[in-house]
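Note that one protein chain of the assembly has been removed; the remaining protein chains are unaltered in position.
Naming follows writing order (A and B), and every chain is counted from residue 1.
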Amino acid sequence: MTTPMLQAVNLSVQFGGLKAVNDVSFDVWPNEVFSLIGPNGAGKTTIFNLISALYRPTSGEVRFESEVISRMPPHVVARHGIARTFQNIELFEHATVLQNLLVGRHCHRHTGWVQDLLFTGSVRRAELEFRRQVEEVIEFLDLQHYRESMVAGLPYGVRKVVELARALSMRPRLLLLDEPSSGLNTEETEDMGFWIEDIKQDLGITVIMVEHDMGLVSRVSDRVLALNLGEVLTLGTPEEVQAHPGVIEAYLGGVDDV
Amino acid sequence: MLQLLQLIVSGAAIGCIYALIALGFVLIYKATETVNFAQGDLMMIGGFLGLTAMTVAGMPFAVAFLLTTVAMALVGMGAERLVLRPLLGQPAFTMIMMTIGLGYLARGVVTMIPYWGTETHTLPVPYKDEVIWLGGEGTGLVVSVEHLVIILATVVLVALLYAFFRYTRLGIAMQATSQNQLAAFYMGIPVRRVNMLIWGLSSAICGVAGLLLAPITFVHANMGFVGLKAFPAAVVGGFGSIPGALVGGLIIGIVESLAGFYLPEGFKDIAAYVVVLVMLVVKPNGLFGENLTKKV
Partner (left out) sequence: MHFIFKTRYEQDISLFKHSGQVFWYAALALALVAAPWLLSEYALSQFTFIGIYAIVCLGLMLLAGFTGQVSLGHAGFLAMGAYTEAWLQANGWPFMISLPMAALVAGVTGIIVGLPALRVKGLYLSIATLAFGFIIEEVVVRAEHITGGNAGRQLDKLMIAGIDFDDGTNYYYLVTFIAVLCVLGVLNLLRSPTGRAFVAIRDSEVSAQSMGINLAHYKTVAFALSAALAGIAGALYAHKIRIITPDQFGFLQSIELLMMVVIGGLGSIQGAIFGPAFWFVVQQVIVVGKDWLPPGLGQQTGLQPTIFGFILIAIVLFEPMGLYGRWLKFRTFLEIFPFYRKGMFKRQKSYMKSERMK
């Protein structure tokens, strides 16, 4: 394959006087795990919001399989096969896990609200098919136990998995994970690592991940992009990036800061 | 030209009432992100309290005015303590529904109180039905003293509030709370008590508005519906902004007054709502509003 799956081209975004992302370019290739790292305020989540079109870039663009997506409304971007999770978990709180996952199938619906109102045969068939597909995800992430639970009552670690499951129910081609391990204990983080590897290998989904846990990053990432203050520090394998003096300085601060 | 000026002055007077009620909304909204739909009904209660103080207890206007303000502050604080504080942390809609319930209840209860009832009452203010001629008797601008008092009282009240927020410890604590409750709490500000005081302050302002409005519209149980027009005022100004509430109130008042004269019958009553709809389409954050986008 010669074309990148996702390209960020000279991406910049400005909020008032603040340049949150400044002239960032990178390519993500099919079937890789691509991590964004950097200290707080580096612009990682902002880049995610730019990819999923929640923000509009001030200049530059995002291309998905050579198509410019940064000017589309967010729901159209989702229909192109880009799913995401959120840093602070944005689940549908007052619905069951199953319903949350079924929302993930939304882009694949073919019926309109009139058919839904009458619950026609095609709606019924589609619903059964959705239900079956969602069950595959439930099995994949071991959520059987929580199927009928309300999200509002679930512990944090489970919610994190449910959010991943919801994104996977979309059967995306590109998955954006915003800090998948934050708030998880070591064991749960371990599981998350296995799942990300499986998502890449078994499901063939490309993953872009924002992550602070360097252990997880080096375990699963193919390439890492380090950012600081909205600008690219370096790009390379996890080892290369971790050894980069600019990265060490960004995380630990200059000698005089200490 | 004189005609226009005349309309603007009377519009501005009513606008001041809207502005005061909107100010009440904004104070509470800034502090607790709750919108008090009972604001207009608080104003109505204020009107009745003043009426009782003057006609039943026979107090002079100034005393009744002060007493009503204090009583209204207590009513507001009581409402916060009794029914709103238990809901802290609940979704905004729960709080809104509670205030809607309070307003509904207030309109019912008021009619059951002896002497208040369902009739309309006149508040016997000393300046009733007096007018002042500006620029020559018979030829200049005629301003009713009732309108003048409203405008002057609003100016004084706003100046006092400004000084309060700017220079007193409590005022600064209230400002801090309205910017960031959690941070204010960590800084040792008793957020709950401050919230209660804000409710008190807000309803005291409404009480004042009620007393000022009473000479024009009479005192009756449905007087509080005027308060609904303070919503457009608050939105036009930008919901979280105090100067916005004032400007918004004036705009709504003046537009209404002009619409009543230049447009066919019926437009006066809906002018405020048309303005707010236009505003919501053109500039939802209002003239002085803050950004309301949620961060993810």
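Here is the rule we go by: contacts are C-beta pairs under 8 Å (C-beta built on N, C-alpha and C of every residue); 3 or more make two chains touch, one makes a residue touch a chain.
A quick note: this is a predicted structure, and the numbers were derived from the prediction, not measured.
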Sole contact to the chain not displayed, among B:Val83, B:Ile216, B:Leu258 or B:Leu287: B:Val83
Candidate in contact with the missing chain, chosen from A:Gln7, A:Ser52, A:Thr189 or A:Ser221: A:Ser52
On subunit B, residues whose C-beta touches the chain left out of the figure: 33, 35, 83, 86-94, 96-98, 100-102, 104-112, 118, 180-182, 221, 225, 228, 231-232, 235, 239-240, 265-266, 269-270, 272-274, 276-277, 280-281, 284, 290-296
In subunit A, positions touching the absent partner: 52, 54, 73-75, 78-79, 83-84, 86, 90-95, 98-99, 102-107, 109, 111-113, 115-119, 123-124, 126-128, 130-132, 135, 152-153, 166, 170
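In the analysis below, only the chains that are shown with their structure count from here on.
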Chain centre separation (subunit A, subunit B; CA means) in Å: 47
